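Single-structure report; data block below.
Some chains omitted; the rest stay in position.
Chain IDs A and B follow the sequence of writing; residue 1 opens each chain.
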Amino acid sequence: MPLYTVTTQSGVLDAKRKADLAEQLTSLHSGYAGVPRNWVHVIFQDYAAGSGFTAGVPAAPAALTLNIRDGRSADYKRELLKRLWSLLQAATGAADDQIVIGIEELPASQAMEMAAIMPDVNGPPRP
Amino acid sequence: MPLYTVTTQSGVLDAKRKADLAEQLTSLHSGYAGVPRNWVHVIFQDYAAGSGFTAGVPAAPAALTLNIRDGRSADYKRELLKRLWSLLQAATGAADDQIVIGIEELPASQAMEMAAIMPDVNGPPRP
């Protein structure tokens, strides 16, 4: 964790834009959360043209969902959302009404990485 | 929000069925929740034949996940599930044991749209 999933219509983000956005998300998250860069995973899931809709009509919404461990403050999450918004909008060029960002929290005990159950956000450091 | 993600085997929903289902989900949700139509986003994610399984054997399960803000009553959510079930089953023709629908709630403060953190369900209207 974090696991970023960026969902856009095929063609909106080419290989270079994906690589650039992945680097930006990783640098932002690692610095902001104070976690090692290699905890940050980013997966881009493209959907076919004709598979996205806003207001019931064809559109190309860009969605970013972010799985993190719970235990962060509301202020932490609000500020993170705003920074993610800027990065995603710059990368996709999507209008304000075509971007959705959501933070999904999991108890650390419900996530496993590096072959170990995740440590609590405010707990002792990983051995 | 809401963000609907409809996951079906490639070919189950052609372009017209996707457009029709997106319109139906949007009309249902906007009317039921009392939110503007342009808050409703629908993304179809197809998976390749041979990538779906039920009971450990190849199948074509149809999954709908719905991200909404928390704060709605249990009755509200139960009724919404039933209405979504009807729409998804009519569109896909899937059998009862091939449909899964889940509502995932987020605190409004963990979601951002229209360049703003989402307002609470029972809070003051968005300025």
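Here is the rule we use: a contact is a pair of C-beta atoms (placed from the backbone, for glycine too) under 8 Å apart; a residue touches a chain by one contact, two chains touch by 3 or more.
What you see is a predicted model; the values in this text were computed from it and never measured.
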Practice problem: Please report the number of identical subunits in the complete assembly described by this file, where 2 are shown. | Solution: 3
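Note that only the chains that are shown with their structure count from here on.
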Practice problem: Starting from the mean Cα coordinates of chain A and chain B, work out the distance between those two points in Å. | Solution: 20
Practice problem: Quick one: which bits of chain A touch chain B in the complex? Just the residue numbers, please. | Solution: 7, 45, 47-48, 50-59, 61, 63, 65, 74, 77-78, 81-82, 84-85, 96-97, 99-105
Quiz prompt | List of chain B residues in touch with chain A within their complex | solution = 1, 3, 15, 18-19, 22-23, 25-27, 36-38, 40-46, 67, 104, 106-107, 109-115, 117
